[in-house]
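Shown here: the complex without one of its protein chains, the others still in place.
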Amino acid sequence: MTLLAPLAAAGFGLAMIGAALMALRARSTAVAVLAAGLVSLFASVLFLILAAPDVAMTEAAIGSGLTTFLFFYVLGRIRREGYDDD
Amino acid sequence: MTGPFALIGALIVLAGAAFLFLGGLGLYRMPDSYTRIQAGTKATTLGTLLVLAGAAFLMPGWWIKLMLILLFLMFTNPLSSQVLARAAHRAGIRPAPETRADALADDQGDAS
Amino acid sequence: MLPTIAMATGFALILMGLYGALTHRNILRMILGFTIASTGVNVVLVSVGYMPGRTAPIMDSAVPVADAAARVIDPVPQALVLTAIVIGLGVTALMLAYAYRLFRIRHSLDISKFTELKW
Partner (left out) sequence: MVETILIAAAALVALAFVLAMLRFLRGPHAVDRVIGFDVLTIISITGIVLVALVEGRAIYLDVALVYALLSFLGVIVAARYLEGGEE
């Protein structure tokens, strides 16, 4: 049991770094926003492993839910006014 | 994590994890988006529900919260799967060449 | 072991977010890099406050109030990070609103099209 938490933290850390690389290198902005939401989601599980459930709750609600919602709202408005970078 | 039903609960959790693994395998190996939605939402929903039920056997005092999560997943997962399939259809993704029928395209052809 | 791994992840996220904010031309991608860097800062702060062998600072039947001081993590860094997350959302929303206003003016998201502050 003492080895389980560092292993899980290392796995989630690697997944976070992979998702962040994807957010930096993706060609489409929508995919980059999704990857950034995934980084927040994994950060929430990492906070839970670090024994901070309140921070994990806030990160899951705000970092992953509301930020993704805001980005897609702005992207939708920009697309409706005619801008074709996707 | 003791009690008369601990072993049964652990076995149910293991079955749910096996369903999750099969869902991930199907998500990786299926040929097109629609079959990936099929594997990725149905199998993983069953796996998560089994894990939650097994946790209720392992920790009998937690059953109210576990039941809430279970009900919520049962309401939201089919909805997100349906929205995803409709988004894939409207984004113009072609199904795999073995596909025989496309009921949504038939319906829209009748309507317009 | 655990806080070291989390701290390394957090610093890697900070560096990658700064790289993205500095090298992209698209304004939305720069804001995205800033978001990733802020997540990394939060991970570093929480991992600084972690103590091995202790549990979450919430009192319930598993942690009675009497021996809470010996079994519970310091809650101050967690409260700090909680505030930082919410303020990060506010800053991101403000930056997105500015990006939208800039797009309305110039009909482009490329940062090199905005040349009023160059000399």
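The letters A, B and C name the chains in turn, as written, and every chain counts its residues from 1.
We take it that contacts are C-beta pairs under 8 Å (C-beta built on N, C-alpha and C of every residue); 3 or more make two chains touch, one makes a residue touch a chain.
This one's a predicted model, so the numbers in the text were calculated from it and none came from an experiment.
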| item | value |
| --- | --- |
| Omitted chain - touching chains that are shown | A, B, C |
| Absent-chain interface as seen on chain C, which is shown | 55-56, 58, 60-62 |
| Positions on chain A contacted by the hidden chain, ascending | 1, 4, 8, 11, 15, 18-19, 22, 28, 30-31, 33-34, 37-38, 41-42, 44-45, 48-49, 53, 56-57, 60-61, 64-66, 68-69, 72-73, 75-76, 79, 86 |
| For chain B, the residues touching the chain missing from this view | 1, 6-7, 10-11, 13-14, 16-18, 20-21, 23-25, 27-28, 33, 36-37, 40-41, 44-45, 47-48, 51-52, 55, 58-59, 61-62, 65-66, 68-69, 72-73, 76-77, 79-81, 83-84, 86-88, 90-93 |
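The definition used in the following text is that only the chains that are shown with their structure count from here on.
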| item | value |
| --- | --- |
| Arrangement of touching chains [line / ring / star / complete / other] | other |
| Central subunit by CA centre of mass proxy | A |
| Whole-Å gap between the CA centroids of chain B and chain C | 31 |
| Multi-partner residues of chain A (at least 2 other chains) | none |
| Contacting residues of chain A [partner chain C, same complex] | 5-6, 9-10, 13, 16-17, 20-21, 23-24, 29, 32-33, 36, 39-40, 43, 46-47, 49-55, 58-59, 62-63, 66-67, 70-71, 74-75, 77-78, 81-83, 85 |
| Contact footprint of chain A on chain C as seen in their complex | 1-3, 5-6, 8-9, 12-13, 16-17, 19-20, 26, 28-29, 32-33, 35-36, 39, 42-43, 46-47, 50, 54-56, 58, 73, 78, 81-82, 85-86, 88-89, 92-93, 96, 99-100, 103-104, 107-109 |
